[in-house]
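Step one of this worksheet: look at the structure below.
The complex appears here without one of its protein chains, the remainder shown in place.
For subunit A:
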Amino acid sequence: MAAAGGVRSRLHNFLEGADIGGGRRLVITGCKTSLKKLVVENAVIVFGRRGCCMCHVVNRLLLGLGVNPAVCEVDEEKEEAVLNELSIVNGGGIQFPAVFVGGKLFGGLDRVMSTHITGELVPILKEAGALWL
């Protein structure tokens, strides 16, 4: 089962999250981990390859906005399986890094950047409950 951020102490969370660019790290352990459940339970969740620098960029950006995204680092072996499952959840193609907001696929780094520049991102995040104030 995925370990939710609330179980750990805030400091531990912060330190652990540092090398993924921020956010709460979730770990997929079992093969029967319900990705759909993860997507639904978290206001913002980012799926990316382990050690991916683009994923790092997304997380830094979201963190800079005051969002504390859940981050799912996927190992290379599980990559295809995760992509497939996420595609089913989404009903379409998925690429890493994949950002889900409010239970739906938001997009990749491109979309995050574009909407950030146009100012659309923050209202969307607020609406999904990822941001307050």
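Everything below uses one rule, namely that contacts are C-beta pairs under 8 Å (C-beta built on N, C-alpha and C of every residue); 3 or more make two chains touch, one makes a residue touch a chain; residues count from 1.
Simple rule for what comes next: contacts and distances are computed from a predicted model.
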(request) Have a look at "Large ribosomal subunit protein eL14", "Exosome component 2", "Transcription factor TGA1-like" or "Deoxyribose-phosphate aldolase" and point out the UniProt protein name belonging to the hidden chain. (result) "Transcription factor TGA1-like"
(request) May I ask which residue of A:M54, A:L83 or A:I124 touches the chain that does not appear here? (result) A:M54
(request) Decide which residue listed in A:V40, A:L65, A:L83 or A:I124 touches the omitted chain of the complex. (result) A:L65
(request) Could I get the residues of subunit A that touch the absent chain, sorted low to high? (result) 21, 51-54, 56-58, 60-61, 64-65, 109-110, 113-114, 116-119
